[in-house]
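Have a look at the structure that comes next, please.
Note that this complex is displayed minus one protein chain, with the remaining chains in position.
Letters A, B and C mark the chains in the order given here, with residues in each chain numbered from 1 onward.
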Amino acid sequence: MLAYPLIAGLLFGLYFSLVGIGLNLVFGVMRIVNLAHGDFLMLGAFVGFGVFYLAGLDPLLAVPLAFAIFVLVGIFLYGILIPRLQQSVNPEMLSIILFFGLSQVIEAVMTIMFGTSERSIPSRELGSLISKIGKLLGASPEGGPVVILGQSFPAAWVISAITSVAAIFLVYVYLYRTRLGTLTRAVMSRRDEALATGINVDRVCAAAFGIGLALAAIAGVFAPFMFGSVTPAFGADATVTSFVIVVLGSLGNPLGTALGGVVYGVCYMLVQTYLSSWADLLPYVLLILILLLRPSGLLGRQVRVA
Amino acid sequence: MLKRVIAAFAVGLALASQALAADAPSEIKIGTLYASSGRYASISMPVHSAIKLWVEQKNAEGGVYVKAFDKKIPIKLVAYDDQSNTATAATLYNQLVTQDKVDLLVADSGSVLTAPAVTIARDHKMFLFDQTGTGASFFSKDNPYIALMADPVSTIWPKPIADFLTKDGPALGIKKVAILYSTNEFTGTQATAVRKFIKEANAPIEIVYDQGVPTETTNYTVILNNIRAAQPDAVIHLGYAPNDIAFLRNVQDVGIKFNMLFCIYPGLETELLEKNVGAKGLQHVFTYVPPSEMDYPVNFGMKMADYRKAWDKKYPDGKIEFGFNAVAGYTTALVIEKTLSVATSLDQMELRRAVFSLSGNLKTLDGTFALDEMGGQVGELTPLGQLQLNDHGHIKFVAVYPHDVATGKPVYPKP
Amino acid sequence: MSPDAVPILKVNDLLKRFGGFHALDGLTFHVSPGEILGLVGPNGSGKTTAINVISGLYAPDRGDVVFDGVSVGGMASHKLVHRGINRTFQIPKPFLSLTVRENIAVALAYGRAEVTPPSTAELLVDFHLDAVADRPASELNSAQQKMLDLVRALATRPRLLLLDELAAGLNPTELDWIAGRIKTLAKSGMAIIVVEHLMGFIEQITDRVIVMNAGKEIFEGTLAVAVKVPEVIEVFLGGEHAA
Partner (left out) sequence: MPSLARHTLFIAVPLLALFAILPGVYNNHLLLFNFVIFLILAQGVNIIYGFTGYLPFGYVGFFGAGAYGFAIMVMHFQSPAPLAVVVAGLVGVALGLLLAPLLRLTGAYFAIANLAAALAVLHFVANPALESITKGPYGVALNGTFNPTMAYNGALIILALTLGIVVFLRNSSFGLALQAVREDAFSASMAGVNVLKMRMIAWLASALVAGFAGGVFAWYVSVFYPDNVFSADFSIFAIVFALFGGVATITGPIVGVVILYGIYNLIGFTTPQYFQLIYGLLIIGLVLFLPAGLVSLATRRGWYVP
């Protein structure tokens, strides 16, 4: 009884790490609260729909595509929104309102274009390319659920979890093994000093913003498999959940998000098992408790209390 | 002097308007709301689209017949977008009543957006044509200003499931039942009803699992594992469309097989569910049989096939699903049309009398319209059915209960 | 000035930790009314931490702060202000969206209740802020912001004033002028502690200095003597601020 929710929570949680990590990158680097984060997840899901329904390809191929598209979208949006926002007295607060407006625009445009009903992709299509290649190489085609420790889990969960781990690993490589990543960390820890030392902060931030949105979009590709279906109104709830995960891990530390996601996933599954009707209260209570008891998050160091 | 002139003028005006009142208006104003975005958009848009279709159709024929003036009068649909926001909805309902002075007031779809209309209609003594707001709290003996058009009230709706379980179940080998429901008014009330009907039946049926989960739940893997542990013969899942989609996909993905599985929306929004879950995932699922599958004898309005054709012609892009809600909207329109054809005036209490006079007599593509004394819909009941794949791999409905409408035998247990 | 006077502030064996780092490690000193005491030492020696503990930003981990015979260690800042302690900030933090006059008004209204507050007009004139009195503080230059910060402190009529690098960034004319102001304040009976890197300024105004290193006092006396003590020289040469 206990093993099942624990494993499910781990898989679910790893995926949630991916859901939150982009939000955290954007906040960490720019002190900007991207309230439209969930809407970029939703847009990513639609990239997946396009790849599958228009091109007839494995939705997994939408992952690199969504990434490329949304890095560019992010850099573009950065250019038109952020420099102006940063000029104001209190960009951190105003960003909340600004991105709320953006989220309204995205939802409205998508509703006008695609209508309001639920959409998804059949589960077996995710990773169909891999199993085809596997077949060519003579491996036995694996369909249906994946068995872990004698318990069966949806294959899509496992694929999402693996992709999430890969994406988080790449974020780590970017932050700690590339020049731009090192500069990004410098901006994260001391923005003023980074400016003073002549780092092109705008370039660093634009890249981080683009990557942040792109990470949300690739998480979105998996959303139809993790949540059953997606509608243009999907964004708002996804944003709130992302916040919970990010705060759990520690706001401003993208890698803490990985831990936050797993803790969230496991807790959620345990509550669903033992106290199912209260499951929705959990994320908010967790968030408040973490903020009050350990304000820097599970992995945070910075103090953020008044 | 001036005062006297004004007074005389006012009297003249009053007389003139009285004289005008006897004349037929140039149009009948029907006021309603819809949600083009937000949480309730997916249930609101089909209903609203159906009404628009009807209005267009009637106006092309020169309007609807209004008995009060004994002639055909065009309809003017005054519709505002409430964005799924209830405060906005409240203002807009009031706008319809006080500013636009609509002749008939029609609620938005779903209980949450209907709720503000209930109070406003009652306050302004306007009769509310409640389309799909099934909330039990809306209907009370002291409020004559409401009737439910298209969906059965939640407290009666699930009776066929419970009857099937308690009457046919034991013979089939169904002993243990699991109930999983989303904790909102719509499905929560149905769960309560199922529980009550099963208990009252005194049949050898045991409820081995009975849990509510938040309506926002979209992930059922762990819950499925828990249900499996209770070893039920039948699983009744009561949730909204997104819940059903997630639930049925999880059932497939985890590879669990339940001998009997009931969900609401495969029957109500079959197209939507088939698109999201796939035909295979719906095979052998028990559900409500929608009117579109029953081909009810009709004594008013289009038959199902004609309606479907008209719908596909008007909304060819498929952005709005044709399903139970599309039928619900059209049913409301038909009740309105019929009401206008029998009401002797547009007075709101007369409208009420006219609506209630249709109870038991009006047969539309949605079944027989029947109201209880408080205005709750008790006709238009949906039989219990099962989805089976035909030889071409397409889904077909087999009605299994009540027996008088049954079109086949249930497949139990699921092979 | 008068070494026999009863100290108004006594700091006893103060310890303040940040994680494993001891910012203050057994600091003990005192200051009397009318006296100007300089706190000097290399960066990170604990000068600002000492001021922060005395002004109530941090509670000490050990030891005590006794002000006017009452133990005030860990007391909330506003209560210390009401008892007569105030300070300026290394980076001044005036209330940017309020005007200069409103900035002062807050301190006048919430400062020490039992003393007659100084007049706003006088403060404005004394510290050359009268021309900008109705401008938001955000429009002041950095020297003006420092003056406003000082005025905010003075508006509460402190008996002990802590000046954290007030002189940094001022030009020589302004330095001379502010030195004179500080001395006048001390003459009126105020006890003043000055944290400063500019040794010339320290020499000009202080009666006595305490040289700190690693959270401890390593010397106490006049600056003239201090610069001859080998330990002090070593600390300063090792540090970056050998000036």
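Just so it is clear, a residue touches a chain if its C-beta (ideal position, glycine included) is under 8 Å from a C-beta of that chain, and two chains touch if they have at least 3 such contacts.
Source: prediction; values computed, not measured.
Displayed chains that the missing chain touches over the full complex: A, B, C (touch as defined at the top).
Touch with the chain omitted from the figure is made, among B:N184, B:N276, B:S292 or B:T332, by B:N184. Among C:P7, C:G56 or C:G73, only C:G56 touches the chain left out of the display. Shown as candidates are C:N43, C:S71 or C:S97; the residue that touches the absent chain is C:S97.
Contacts to the hidden chain, counted on chain C, fall at residues 55-57, 76-78, 81-82, 86-87, 89, 93-98, 102-103, 105-107, 109-112, 149, 152-153, 155-156.
Residues of chain B in touch with the missing chain: 36-37, 79-83, 85-88, 90-95, 98-99, 111-112, 115-116, 118-120, 122-123, 135-138, 140, 142, 183-185, 188-189, 212, 214-215.
Where chain A meets the omitted chain, the residues involved are 27, 31, 33, 81, 84-85, 87-90, 92-94, 96-98, 100-109, 111-112, 236, 240, 243-244, 247, 251, 277-278, 280-281, 283-285, 287-288, 291-292, 295, 304-306.
What we mean here is this: only the chains that are shown with their structure count from here on.
Put simply, the chain closest to the centre of the protein, by Cα centroids, is A.
In this assembly, C is the chain whose CA centroid lies farthest from the centroid of chain A.
Here the spacing of chain B and chain C, counted between their Cα centres, is 74 Å.
Put simply, the C-alpha centre of chain A and that of chain B have 37 angstrom between them.
One finds 48 Å separating the Cα centroids of chain A and chain C.
Counting partner chains per residue, chain A has no residue touching two or more of them. Among the residues of chain B, none is found touching two or more other chains.
Contact residues on chain B toward chain A in their complex (touch as defined above): 36-39, 41-42, 45, 84, 183, 211-214, 216-219, 221-223, 225-226, 229, 241-243, 245-247, 249-250, 252-255, 272, 275-276, 278, 319-321. Residues 1, 4-5, 8-9, 12, 107-108, 111, 114-120, 122-123, 144-145, 151-157, 225-229, 231-233, 237, 269, 272-273, 276-277, 279-280 of chain A are the ones that touch chain B when the two sit in their complex.
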